[in-house]
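Just one protein chain is left out here, and the rest sit where they should.
For reference, chains read A and B in written order, and residue numbers begin at 1 within each chain.
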Amino acid sequence: MPSSEIETPAAIRRRGLSPRLANGLGIAGAAVLIYLLLAAVVPYFATPQNMTGLLANAAIAAIAALGLTLVILTGGIDLSVGGVMSLVGLATVANVGAGVPWWLAMIVGMLLGAVVGVANGLLVALLRVPSFVATFGTLGITAGAALFIADGRPTVLLPREMIAFGNGSVFFIPYLAILAVVVLAVLQFLQGSTRWGVNTRSTGDNRHVAALVGVPVKRTLVAAYATSGLLAGLAGAALTAQLSTAGPQQGEPYTLAAIAACVVGGVDLLGGKGSLWAACLGAVFLAALRNAMNLQGVQPFTQDLVTGLLIIVAVFVTVSGRGAVQTLLGRLRPAQEVRS
Amino acid sequence: MTGPTASAPSLEGTAAPASVLSAREVVKYAYDETGAPITGSDVRLLKGVSISVRPGEIHALIGENGAGKSTFIKVLGGAIPAEQGEVAVEQQPVVFGSSRRARELGISVIWQEFSLSPKLSVLENMFLGEEITKHGLLDRSEMRRRSTAALARLGVQIDLDRQIDSLSTSEQQIVEIAKALDRDARVLILDEPTASLTGVEADQLFAVVQELRRKKLGIVLVTHRLDEVFEHSQRITVMKDGATIGTFDTETMTRESLIQKMVGRELGSYFVRPNAVAGEAVLEVDGLSCGRAVVEASIVVRAGEIVALGGLVGAGRTELCRLVVGADRATAGTVRLRGRDISRWTLRRRLDAGIAFVPEDRKSQGVVLAMSVQRNLTTRSWRSLSRRGILLSPRREQELAESLISDLEIKVHTPLQAAATLSGGNQQRVAIGKWLVKPSSLYIFDEPTRGVDVGARRALYALIAGLVERGAGVLMVSSDLPEVLGMSDRVYIMREGRIAGEYAAAETDESELLRAMLPETHAEVAS
Partner (left out) sequence: MTLDTSTEVTSAPPSGSRGARARSREWAERISRAVPSIGLIVLLALLWAAAALFVPEFANGSNLVNILRQSADLVIAALGVMFVLLIGGIDLSIGSVFGFSSVVLATLVFGGTPVPLAILIVLAVAAVAGAVSGALTHFGRIPAFITTLGMYYILFAFAQMISNGLALKLPPGTMLQGLSRGTVFGIPNVVLVAAGTAVVAWMVLNRTPYGRDVVSVGLNRQASRLSGLPVSRVAVGVFMISAVLAAVSAILLTARVQSGEPALGGLTGTFEVITAAVVGGTSLFGGRGTVLGVVVGAIIIRTIGNCITLLDISSLLYQTVMGVLILIALIVEAVRLRQKGGVE
C-alpha cells in the first residue's frame, strides 16, 4: 500500500509532545515546584504530620471536585455540591443514630446525593435550564433542607470506627486520601476505557456535533450530574467522619473549593477538556496554600479573598489563552459574538 | 417554469453503467430552521433536480450561488427531506429519514462544516457515537487498526492521537473521508472540499479522491473551481435556479461552454433604476485587509450611485462590509467616509457618522425578533426621541414607528407585535426602516433580497433606488447576478478575499462577471 505521509509545514511545526501530555506535565511540574517552595519558606510545612492533615483536607475537596469535573467536561457547572454535602452529613448522622451501620449510612448518603444530581441532570438535559441556575436552585433546596433538619444546630453522634476512618492514617497517608485515590482510579478507568468518557467530552466540546453523530447527549448529561451528586454525597459523609459532627452549613465552602480545584487544575469551563487527576492536584494545591497560610498566621478571611481572586485569575488565564487563539481565527473568519 | 433556458432536466447517462445513486425530479420547498417546509410561499429551493452517479466516477455538480446545490446535497445526504421526487441507491428507491440512515445505506456527505469534535483526538472522532467495544470496554486496538486501515486505503498516515483542532483543514477532511470509508461508503459527496485549502493541500485531497474513484466509489464533487472540474471529473451536472440544466461528459465541454450553461438567468423587469447622477465619493476604502478573509481591498462608492459587490459565497464580501462598518477590526488599510479617515473609529461612531448597515442574516443580526416592530424601527432614534436624552416620549415614538410603517408599507396588525411574526420581506423592511429616520450618507446592504418573496422584492428595490435619489451612496452585496446587473451602476467582483475586477454594469454581462468570480487555480497562500 503506497503511503505518503501528510507533512505540511504547519504539521511539522505542531509536532512534539501531545498537548494533553504537555499540559499534564506542566501542571505536575508546577505542583512539585510549589511544594518545594512552600517547604522551603514555610516552617513545619513539610513535616509528616502536617502533610497528613493537608492530604486529608485535600481529599474531601478532591472527591467533590472529581464529580464536578465530569459536569464541567460536559460544559456545565454544579453549584449544589456544598448543599448536598451539608445535607448528606446530617442524613448520615441521623442514619447512624437510627442504628444503620456507619458504612451503609455513607452509601445511603451517596445515593441521596445521586438523587439530587439526577434532578439537576434532568433539569439541564430535558428542560434545558442553564446549569448554573438549575444547580443554584437545588443548592438552595439542599442547604435549606439541611438547616431545617438540623434545626440550625450541629449534631454529634458518631461511632468510633467512623471517626477513625475520617481521621486515621497508614504510614502518614490518611484513609480519606486513599479513598480519594480509589475514586480517582475508578472514575479514570470508567472515563478512559468506556464510551462514557468520549461521550462526556464530546458533549461538552460541541454538543451539536455530538448529537449529530449519535452520542446520547441527554443521557450523558444526566450521568455527569448524577455522578457529581453521588461524589458530593461521598464527600459530605467523609467530611462528617472527619469532623465527627454534622453542621447544617459545613458543606457550604466546598462549592467554591471544588470549583477552584477544577479551575486551578486546568479544567476548561467551556467544556470538553480537562483531566481528573489534574483536578485532584488542584485540590491538593489549594489545600497546601490554605495550610501554608494557616501556618503563617494569615486570617481565614484573607484566605477566602485569595481563593476568590485565584479562581478569577485562573479562569482569566484559560479564557485569555483561548482568546488569543480566537483572535487568530478571527483573522480568517468574522468574529462571532460570544454570549456568556 | 417560464424561463426560456430552463430546459427539462436531462437524464442522459442513466442507461449504462448502472448508477449507484440517482435522484429524479426532486422538489424542495423553502424550509425554516427546524427543516419543516414552508408552504404558502412561492419560493422553491429545488424545482425538479435529477442526477445519476455511476460507480468509479467523479461527478461534478456546479452552478452559481443560489442555484440550489447545497440544498440538493442536503437532500441526497438525508439531512432534509424532499417534498417530491425520488432518490434511489443502486436502483432501489429509498427514503432517508436522517443523515445516519443515509450513511448506513452508503451515502456519506463531507460537509464544509465538519462533524468532528475539535477537542477530541482523531481516533476518538473516527468512531464517535459508534465506538467498538469488547465486554463493555473500548476496544482501542481494533479501532486503531480499522482507522489505520481506512487511512491507508486513502494512502495517508495521520497520527491518531492528535487533537482534531491541531490538524490542518485538509487533514480534517481526510479524517472525515476515512470515517466514511470505514463505514463502507459507496458514494461520497464532497461539498466544496477545496474552498479553504491551499494548492498543496488540495493536491493531497485529490490524490485521495482519485484513489477512491479507482476503488469504484461514486463521488459527487460540488465546486466552483472549473479547473478541478476539468482535471478530475468525468461528468458534470449543471444546476441553475433550483433546476438541472443537464448532465454532460467533461470531455465534450470547454470552460466557456460551461459558463454559458451556468448563466443566463431570466432578467426580471422588476428592477427599479434610480434616477440619479454620481457625485462625490462617499466611501473610499484603500488596501483594507483582515487575515485571509479580505486582502488589500480597495473600492470607492460615490453619492448617488449603487455599487454592487459580487462574488462567490466565502469570497470575503460580508467580511469587507463588516470591516467598513467597524464590526470587525482590520489589520491594515484605511476607510474614508466623505473624506474623513474613520479607520480607527468604533462601530458605534461610524454608524453615528452616517453609515447604515443592513446585515445578511436578518433573523440573528438585522432585527431583534422578540422585540416589537415599533421598538425595532425606533432603535436608532431612542436618544433623539427623548427629552434631554433621558425620558422617552412614547407618543412620539409611536408616531415615528407608524409613519415608517406606512411609508414602507410594512404589513402589521399593530406596531406592538413582535418582529418575529412578520414575513421575510416585512422583516427586511423593518431592518432597513430603522436606518431611514436620520439619513445616512452610505447604506450597506448585504444580500437584501435573500429569502424575500418576488413580490416584495420590487418594493425593496424601489426603496434602495429612493435612497440613492436622495443623494446617498449604496454598497450592495448580492449573489444574484441579474440583480447585480439590474440594480447597480458599477460592480466590484471579489475572489478569495481580493477585489478581482471592477465593471460598469451597463457594459458587462453575466458570463463576464461569473468568469471573474470563479477561481482560476488554487490560491497559493503563504502561511
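Observations on the structure shown:
As a convention for this text, a contact is a pair of C-beta atoms (placed from the backbone, for glycine too) under 8 Å apart; a residue touches a chain by one contact, two chains touch by 3 or more.
These figures come from a predicted structure and were not determined experimentally.
Looking at B:91, B:331 or B:414, the residue that reaches the missing chain in the full complex is B:414. The omitted chain makes contact with just one of the residues B:255, B:375, B:450 or B:515: B:375. When the omitted chain is restored, the residue from B:148, B:334 or B:365 that touches it is B:365.
Seen from subunit A, the chain kept out of the figure touches residues 77, 79, 123, 127-130, 132-134, 136-145, 147-148, 150-152, 248, 252, 256, 259, 263, 269, 299-305, 307-309, 311-312, 315-316, 319-320, 323, 337-340. In the full complex, subunit B contacts the hidden chain through residues 1-3, 34, 40-42, 241, 265-266, 268, 270, 325, 327, 347-348, 351-352, 357, 359, 364-371, 375, 379-380, 382-383, 385-386, 389-392, 394, 406, 409, 411-417, 421-423, 425-426, 434, 453-456.
Assume only the chains that are shown with their structure count from here on.
Our note on geometry: subunit A versus subunit B, Cα centroid distance of 44 Å, whole angstroms.
Residues 99-100, 115-120, 124, 128-131, 133, 136-138, 152-153, 155-158, 161-163, 166-168, 170-171, 174, 200-201, 204, 207, 290-293, 318-319, 322, 327-328, 331 of subunit B are the ones that touch subunit A when the two sit in their complex.
Residues of subunit A that touch subunit B in their complex: 1-6, 8, 10-11, 14, 18-20, 193-195, 198, 201-202, 205-206, 209-210, 212-215, 272-273, 330-335.
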